[in-house]
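Here the complex is missing one protein chain, while the rest keep their positions.
When the chains are written out, they are named A, B and C in that same order, and each has its own residue count from 1.
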Amino acid sequence: MRGTKVLAVVAAVLLALACLPVGGCSVDGAAEGGEGSEPYRIGAVLSLTGTYAGLGIPEKNAIELEVARINDAGGVGGRPIEVIYEDDATDAAKSQAAAVRLIDEEGVLAIIGASGTGQTMAMRADAERAGVPIISMAGGSVITDDFSEWVFQTPWPNRIVVPFVLDQMAAAGHTSIGLISDTGGYGVDGRDYVLAHAGEAGVTVVADETYNAGDTDMSSQLTKIRAAEPDAVLIWAAGKEAAIIARNARQLNMTQPLYGGSGIARAEFIDGAGEAAEGVRLGTGKILVPEAFGEGTESYEVATSFISRYEDAYGTKPDIFAGHAYDAIGLVADALGRIEGEVTSDSLRDALEKTSGWVGIDGTFTYSATDHNGLTQDEMVLYIIEGGTWRLDR
Amino acid sequence: MIRTRLAFSPYVAIAIAAAAVAAVPVLSPDRYLLKVLVYVGVNVIVIAGLALLFGHAGQISMGHAAFVGIGAYTSAYCVGHVGLPWLVGALAGTALAAAGGLVLALPALRLRGHYLAMATLGFNEIMYVAFREARGITGGGDGLGGISYPEVAGLSIDSPVGVYLLVWGVALVVLLLVANILRSRPGRAMRALHATENGALACGIDTVGLKIRTFALSAGLAGLAGALYAHSVGFISPGTFGLDQSVIYVAIVVVGGAGSLAGPVLAAIALTLLPYADALIPGLGKDAVALLQDWEADIYGIAMIAVVILAPAGIGGLLTRLRIGRAGEAHV
Amino acid sequence: MEAAEFLQYVIAGLKSGSIYALVALGFTVVYGSTGIINFAQGEFFMLGGVLTVWFYGLGLPVPIAGLAAVATTAALGILFERFALRKQRSAGPLVLVIITIGGSMVMKSLARHLFGPDELSLPEFTPGPSIDIAGAAVERQALWVWGLTIVAVVVLWWLYRKTRLGRAMRACSISHDAARLMGIDTARIVMVSFGIAAALGALAGFAVTPLTQTSWDAGAAIGVKGFAAAILGGLGNPVASVVGGLVLGLLESLSVAFISSTYKDAISLAVLLIVLFARPQGLFGSARREKV
Partner (left out) sequence: MSLLAVRGLTRRFGGLTAVDDVSFDVHEGSIKAVIGPNGAGKSTLFNLITGFDPPDAGSVRFDGREITGQRADRIVRSGLARTFQNTELFEELSALENVRIAADLGVRAGFVRSALRVGLTAGERESVEQARRLLRLAGIAEFAQARASDMPHGTRRLLEIARALATTPRVMLLDEPAAGLNGAETRTLIDALYRIRDAGVTLVVVEHDMGLVMEIAEEILVLDRGAKIAEGPPLLIQKDTAVIEAYLGEECADVGC
């Protein structure tokens, strides 16, 4: 029985696995909300480990903070919200499996997540088949460009941020720009929009360089950009490489002003770039400087209250990722509140789609049957980094 | 010495294995377990190929994830863009990956050990750039979604049970074919090549041809696994086929035990399931799950070290000691 | 392209090249005494940076924090060899390589638990504007990186050539059995090699963190570049590793200059594969004639 020992081994292992009482309360198809004081069960697929851990952890903090606040205030129509967390470890295969588990075994009404664009796209097929809405916190435009009635998005996609930044650069008289972007999803997505919208914004891209995550030096790319003598340099990057680019540019005595998008709207960028961050301008939402919301407005109240509560609970100011998560759980709670009749995944999806004028951190959301992102350019503001922090550059 | 032990005829063993595979969905209709078992089945096919090339023939390859990627992207493109049926796409993916194996066999003729590891590692990194940049075909960094379910003879296999049965059906066939090869002349020639290339040459073994064919077969199996993965999961991105996945495959074969097939297959099952253990172990509290998920990478690393320290000959070595195998008998 | 701009590309190449060289040296030192590739070498680089930031956070000035980090990482390297690798000497090179892979996973994840998921930064040793050399701008920190690389190479050369320990390490790299017959405690040599390799990796991490920041997962990419550099130069030969690192750095920066930045990694690896095909033992490696 030599050759087929491997088959016997495989058979034994599979049978053992099948007998694990894994099934649990496997509910097939979309979950019913149930009545009375039973909690609304919402799933959350986040990158708590792996490369995107820096996004997932603040997102989880924000969701836990908001769920506690909502439940303390009596929940939604008297029923509390219960969030079940799954870590996808920045791996698309795991995010898909997590989504299936949340739908089948936890019977969730909706799934908040994932932190990354790829991980979000991996969950779509299963969520759509099971009829469970996804509220993604990832910034890739493809999430809502490649439209699906079951997929919503809270952060400002490049589709909105890029034109805004390009317009600001044109307004400041920079007609020729040098672009440097990372080869990850966010960078490529941003670069596509820059090349597409440069003309409209009255700007020409005279240098177009890229770099890879993990690269330790971008001075070659910047030397090439410097040779093209642009009026300004646009950085479309997420992660720690953006700070290196700012440093390299300063060391190369490049005089051009630096511009960027929400990818560099992070405290780590300022710490990493040091003085090189001074004078860098970036376009993103209003969370960085609450005054941007305009004192006395509802969004100002929402933002300052969230920022102070977050700081009390976790000791640091919330970053843009915490803001995306705040909106995600907030939109779900708001939609739940607006459902008349039976609360199901379907009715929750419809309610989400009818969200209009909901004031969140990333802006005032108005979804529709064709727009599941709900934000416009007027949620954007231009900041300038001065004295190690952001200041409104208006 | 007439062997008195009850010699299972191979067909009985195949029947048992097939019955077990079929029984799983009946015993536990849980979609999550079936989806995870699809990941396991895909890895078992890749590991069967790598156990052949690396475990038996001693040719290290740090680029096998790239072959999986070639298979996945090729079949997704053939089916998605060119509109070919899945079976044709899968075969095209397997063939192209095998061709990639042929290309990679050329350096293997001149390089040994760490240098061959670097050449195959370089191949993996170059293919990663290709997957990322060939956006027309691969969808680039954001990945390729909406890949259709496998369809055999016009019948679309889109239910979780159907996909599971397809993947594990192919896995069982692959295991049987690889087991047969390892028990026959090519398998013995591979073990000879692994022991000493000069000794193999002195036995008249065409080591050049053997390396090329083994690389091509091993890479082809990885491509087949890729084709199955792409259409069962529906979404692939360059990151899935990166270098760290190739390193994991090599580690699985070593943990499994270089000289056997059952060992690496068991190691593939165990190490693929480990990241999902938090959901599979019944009765874990919420924070126990969170803790397990948070420390999963550490547990994975420690588990690998523990197995190779406790069982230097790997799980395969343990299996042999359990079964009073004849000394030096090639245990498959 | 005038000379100043070309010089700028060369400087960029030498800057990243010297980091690859230091990490490659770590690979070569361990390969020399054990014959295995230490997959945790990238994590030693990460620990060098992360520990420096941590010590700096405790109030130590940057240079002292750096020294403490290099020393701690060297100690970690020795402990890792003692506990994980020591008993496995007889188990064959593959098992050892897998243990270093497992070790790198554990170190990486522990660093995330201890030092958090986000990037950590460190002020420059001597802050100030870049220095102009023939029209090209050179960062002060880059001078520190080159300086420390040269110091490391000279110290290593002195150790290998001029000390008993060094000779014993060279003997080990040629043949463990012969070295043992000469009364060399090969176990101690292997331990020392892991200490030195860890120190070299940590030194690289310390020197470059002010430029690039660091984080718990900074080791992976550099580990691959260091391994490629060690192979390009020729395994086992320290000087070759340094040259391999510098050549790899220049390959990358020049392919950005003349071809395209998107394919710089693919181009430099393709060149490496061509070199391996022409010279299967690397640029300077000795073609070990296989005795038949």
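Here, a residue touches a chain if its C-beta (ideal position, glycine included) is under 8 Å from a C-beta of that chain, and two chains touch if they have at least 3 such contacts.
Keep in mind it's a predicted model, so treat the numbers as computed, not measured.
Of the listed positions B:71, B:89, B:186 or B:256, the one in contact with the omitted chain in the full complex is B:186.
Checked against the full complex, the one of B:19, B:152, B:195 or B:306 touching the unshown chain is B:195.
The hidden chain makes contact, of the residues B:152, B:203, B:281 or B:306, with B:203. Chain B meets the missing chain through residues 10, 177-178, 180-181, 183-189, 191-192, 195-196, 198-208, 213, 217, 259, 326-330.
Assume only the chains that are shown with their structure count from here on.
Fewest steps needed to get from chain B to chain C, stepping only to touching chains, is 1.
One inter-chain figure worth recording: chain A and chain C are separated by 36 Å, centre to centre, where each centre is the mean of the chain's CA atoms. Shared interface positions of chain B, defined as residues touching 2 or more other chains, are 133, 294, 297. Across the assembly, chain A contributes 49, 183 as residues in contact with two or more other chains.
Listing the residues of chain A that touch chain B in their complex gives 1-15, 17-24, 26, 48-49, 84-87, 89, 91-94, 96-97, 100-101, 104-105, 117-118, 121-122, 124-125, 140, 142, 146, 183-185, 187-189. On the side of chain B, the complex with chain A involves touching residues 5-8, 10, 13-14, 16-17, 19-21, 23-24, 27-33, 35-37, 39, 44, 132-133, 135, 140-143, 145-146, 168, 171-172, 175-176, 179-180, 182-183, 233-237, 239-240, 261-262, 265-266, 269, 273, 275-276, 279-282, 286, 290, 293-294, 296-297, 319, 323, 329, 331-332. Contact residues of chain C toward chain B in the complex are 31, 37, 39, 84, 87-88, 90-95, 97-99, 101-106, 108-110, 113, 220, 224, 227-228, 231, 235, 262-263, 265-266, 269-270, 272-273, 276-277, 280-282, 290, 292.
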